[in-house]
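One protein chain omitted, others in place.
Here is chain A:
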Amino acid sequence: MADDAVVEMNETGAVALRIYEVGYHIAPDTKEEDLDKVVTTLREAIKAGGGSFIAEGAPSLTKLAYPIFLREGEKSVEYDRGYFGWIKFEAPIAAAQAIEAFLKQNRSFFRFLVFQTVREDTRAKMKAPQLREVKRTDVIKQAPRRVEEVSAPVSEEDLEKALSDITSE
């Protein structure tokens, strides 16, 4: 592999570095305490190729959109979930190829992807949905509240007097 590895030089004569990202799925049957060990082997492979880390996403159990079948000897193993993680790093081209070869050999990583990217954070920061301001045309004016009349206890004499006044008319 090393013989046909591409070595690109920049203007100053140093080995040109590129930004890469590796995304991977670790088999779900791996114990959670062993995850760090598995990721460390990948980190060491990146370091060995002269890479430096930019950003990293810790592996977390993710449900897959479709089952992935993998042939292990005679048997076919189906994975419907996996520990998905990613690492963004800067490395020469040869190192990226070496990392891809390393991942291919390692059975813990049942699926991986190495591709060139940019240094900036590429995760989308969606704006919180803003409610549209609607101008109201139908403004409801509140009717003045009727003040309730407080009724005092009426004596029977006053009541009879009032009644006689009405009937006399």
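In this section, a contact is a pair of C-beta atoms (placed from the backbone, for glycine too) under 8 Å apart; a residue touches a chain by one contact, two chains touch by 3 or more; residues count from 1.
Here is the rule we use: contacts and distances are computed from a predicted model.
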| item | value |
| --- | --- |
| Choices "sn-glycerol-3-phosphate transport system permease protein UgpA", "Glycosyltransferase 2-like domain-containing protein", "Transporter" or "Small ribosomal subunit protein bS18" - which one is the UniProt name of the chain not shown | "Small ribosomal subunit protein bS18" |
| Sole residue of A:40, A:122 or A:164 that reaches the chain not shown, by the stated touch rule | A:122 |
| Missing-partner contacts on chain A, residue numbers | 23, 25, 57, 62, 64-66, 68, 82, 84, 86, 111, 113, 115, 118, 120-127 |
